[in-house]
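This part shows subunit A:
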Amino acid sequence: MRKNAILILCLLLVPLMMVSHASANDGNDSEARSLMAQGILSYLQGESQGAPGLGELRQAASLYPEYPRSIKDSAGNSFVFYQPVQRVVVLNNNAADAMTAIGADGVIVGIAESMTENTNQFPVTSTLPSVGKWMEPDIEAILALNPDLVITYVKWPESAKLESHLPGRIPVVRMEFYKVQSYREEMETAGRLFNKEENASKYLEWYDTYVTLVNERIQDIPQEERVQVYAEAGQGQSFGRRVYSEGTGLDDLLVAAGGVNMATGYVTGYADVENEWVFYKKPEVVLIWSGKGGYKTDERDQVIAVYDGFTGIRGFGTLPAVSNKRVYVISSSFAYGSSFPASLVQVAAWLYPDRFGDIDPVALHREYLENYTQTSEEVWDTGTFYYPDGRQ
Partner candidate 1 sequence: MVKIYVDNVRFSYRSNPVLKDVTFHVDEGTILGLVGPNGSGKTTLIRCIDRILDPEGSVFLDGTAIRDMRRSEIALNIGYVPQTGAKIAAASVFEVVMMGRTPHMGWRASDEDLAIAEKAMLFLGVENLADLEYNELSGGQQQKVLIARAVAQEPKVLLLDEPTNSLDIRHQLEALSIIHRLSRETGITVIMAVHDLTVAARYADRLMMLRKGQLVAFGTPDELITTERIREVYGVESKIFRDQEAGLIVTPLRAISEATA
Partner candidate 2 sequence: MKERSARKGYVRKTVQRLTVLGALACTIILLSGVAVTLGSYRIGLPEVYMTILEKAIFEFRMTLGLVLLGMYKYLPYTGFLYLQQNLAGVAPPDSGLVTIIWDYRLPRVLMAIIAGASLGLAGAVMQGILRNPLASPFTLGIASAASFGASLAIVLGAGFASSGSLVVGNAFLFTLIASAAVYGLARYRGISPETMIMAGIAIMYLFSAMTSFLQYIGSSEDVHAVVFWMLGSLGRSTWDTVAKSAIVLCITFPVFMYLARSLNTLAAGDETATSLGVPVEMVRIIGMAGASLLTAAVICFTGTIGFIGLVAPHITRMIIGGDHRFLLPGTAFTGALLLLGADSIGRTIMAPQILPVGIMTAFLGVPFFIYLFLRRRRDYW
């Protein structure tokens, strides 16, 4: 009986609210409407899974005309939000980085333990409460923050460590925010998820400008004239040479910049290889990934050590890449994520200096730091995003 009463109430209420907000409706209007109808129906049918509460329906109806909205994450799961998310727990840097780029970092309320050390990159976010290891978050700590969203990688932590323990009202959205292939789409989704569509399209416009620019300038280079690049993990990751081939972020970057990964066809993913293989393959350019440096101000020596560690290998002095000073150590926090346009232009300029002579990658990077991060362009002078970078 009570349900029928509420039904009648709602049926009266909803059209009323919609009419009253009709002027504020935008393009999402029809989607929001149909979602609203679905939500109401599932509420009325008393569905235990995924049905919104009365409060949510009421809020969506009265306060957020463009809600409810549906989001599909990179793991293929769909979510319906009846109002903008306001309290988000973020379990990795990549998500925080992406949210920062579209100005959505203000809703972050909790972070993974490891992120608390990134004070240089996230002076604001890094001070937030920790919810434990990113691979094994402390569920109680998450609950204590009362978030309305947790955001993490597609695969990690496994749902057994996360979703299984969280109540249904706290959805876990899984997105990578570091893979080139999915980055654009994920940023669009993020724009809708955090109700920052405008910022997201502004960022993506900037993103597209440089990705297109690089692509246009390199696409006419015939395959045989493309630069042969050897990409490796740097000595922090292995005793010898750990090559990065297809399926790794570094490979995506160098291929997008017009290079040819000389490991293509030999290995996929990453693998340990012999010095002699690198030696006789004679790469023209060497790209070395490093987890050190980036925004951090105290790791320059370590980045330089990675550089010296490679160039100092016996016999490597005769490699064209070494003798022509075309060995580059690139920090992971520069190579992937929202800085991708800047790092892409930088790598492209390393590979084809004559084709990008008119572009100043440093200025672009500074522009990025100023506009899309929690820091400012001065960070460029204190961090070590790549080496050599013209500084001492």
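Operating definition for what follows: a contact is a pair of C-beta atoms (placed from the backbone, for glycine too) under 8 Å apart; a residue touches a chain by one contact, two chains touch by 3 or more; residues count from 1.
The candidates were selected such that all candidates are chains of the complex that A comes from, given by their letters.
Treat the numbers as computed from the prediction; the structure is a model and nothing was measured.
Candidates 1 or 2 all belong to this complex, yet only 2 touches subunit A. For subunit A in complex with candidate 2, the touching residues are 114, 117, 234-241, 266-267, 271-277, 279-280, 291-292, 301-302, 304-306, 309, 314-315, 318.
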